[in-house]
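Just dropping this structure here.
Shown here: the complex without one of its protein chains, the others still in place.
Which chain is which? They are A and B, in the order written, and residues in each are numbered from 1.
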Amino acid sequence: MRISQQVSRHDERIILLHFDGDLNASDCEATSKIFQEIIDSKKYFIVALMENVTFVSSPFLGELMGCKLRLVEKGGNMVVVGLNYDLRERLIQMGADKIFQFYPDTHTAYNHYHWEYTQSAQVVSITLPPKLQSVPAVRRFIAGIAKQKGYTARDSFRIETIVDEIANNAIEHGDSSQPEISVELRIDRKKFELLVRNKTLMDKANQLKCVLEANKETAQTGDTRGRGLALVKLISNSINVSIDKSGTEVKITKMREDS
Amino acid sequence: MDTQIELQISDLDNVPHGKLIKFMGDLDATNVESTLDQVTKLIKEGFVLIVADFRNLRYVNSTGLGILLHFSKTAKEKSGCFKIANVNDNVYEIIEIIGANTLLDIYDNVEEAIASLQTRR
Partner (left out) sequence: MDSQPQSSSPAGANSHAAYSVNLPSDLEYIPPLRQFVAEIARVEGFSKKFCFRTEIIVDELVTNGILHGSQDVHSSVTVSAKFEAGSMNLSVQDQGGTRLNLENLKRAVYSPKPPSSDKKKGRGLVIVQMLSSEVKIDVGESGQTQVHVVKTKDPDETQAQREKLLYESDL
């Protein structure tokens, strides 16, 4: 076995441990010592890189499980990255999948770490031509992301409705010469934010601001536009409209229902 | 999250070591691992005569094809087989492009695939 460690250059709280070759029972002691040193240096998140591992013995796996427990006690975690299919099968047979999360690549592991422990939002930006026919694809795309990220079916459906109403509005009431509209979503474990920017004539933009920022009762008595936007108000947690010379930006926040 | 694929596994009548697996959804990089775990478990348990029904498999990418070839190889190593039936045109095109049509046993329908298992017994 060869083992080397490095502090992640992306996040100094994470240690990358590269394992190489056969991981035998005779390697347990050295490994345990390395883990203890890492814990003593107050680092509690470890990504075990196992792309070049050829064999894992059951005593070694037991040792790794013990090491993970020590990290978890400190509020940390250890995940395993890059196992080949055969090794993965072997580890699952030994019950390792109940203790460790396996990731195919470091990126996915980092993304999960950020999602779980740092609550930083992930951002997706879309630009599209101002065509109403494109909106169904956009709304399904964004709802699909929410589902993929673990939001409930109900939340995802509501997010789809919000995107639909706001994007349609930006196209229908936007300046006819606008070349594109932009839709941005910021999603984290607890909330979803949607920002839709477009070019709108000033009077339309002010009208929109009135509809969106008026109280619910006023909005519900309006026309179709008012009803759609009133619906958005009902299913979201906050709405902000900002207008300047460059255009109009509508920002909607929706909290995740099971957070 | 791997929400896009579902495997329905059932016994095959009169084929003691056989299983029918219905693949439903999209097989891709986000769910190959869970698919791999489920099918490998069956093979390890001795169910080495497998018929995969692709009627409701809408989509497969290169990663998904990689594990289909792996299943075929693993089953054959254990004197079994991994047969595929009801492949839609889109999925078949992808299988063909990478030349996997010569490596995988592909049948028009589940009945034919099962019949081929019975003749080998």
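Operating definition for what follows: contacts are C-beta pairs under 8 Å (C-beta built on N, C-alpha and C of every residue); 3 or more make two chains touch, one makes a residue touch a chain.
These numbers come from a predicted model, not from an experiment.
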Looking at A:Arg70, A:Arg90 or A:Lys149, which residue reaches the missing chain?
-> A:Lys149
Out of B:Ile21, B:Val39 or B:Ile67, which is the one that touches the chain we can't see?
-> B:Ile67
Can you work out which residue in A:Lys33, A:Lys74 or A:Lys131 touches the chain that's missing from view?
-> A:Lys131
If you put the missing chain back, which residues of subunit B would it touch?
-> 1, 4, 26, 28-30, 59, 61-63, 65-67, 69-70, 73, 90, 93-94, 97-100, 103
Residue list for subunit A contacting the dropped chain reads 8, 10-11, 85, 104-105, 107-108, 110-111, 114, 122-129, 131, 133-134, 136-138, 140-142, 144-145, 147-149, 180
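One rule holds in what follows: only the chains that are shown with their structure count from here on.
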Note: in the complex, subunit B contacts subunit A through residues 1, 3, 29-30, 33, 36-37, 40, 44, 67, 70
The subunit A residues in contact with subunit B across the complex are 85, 88-89, 92-93, 97, 102, 104, 147-150
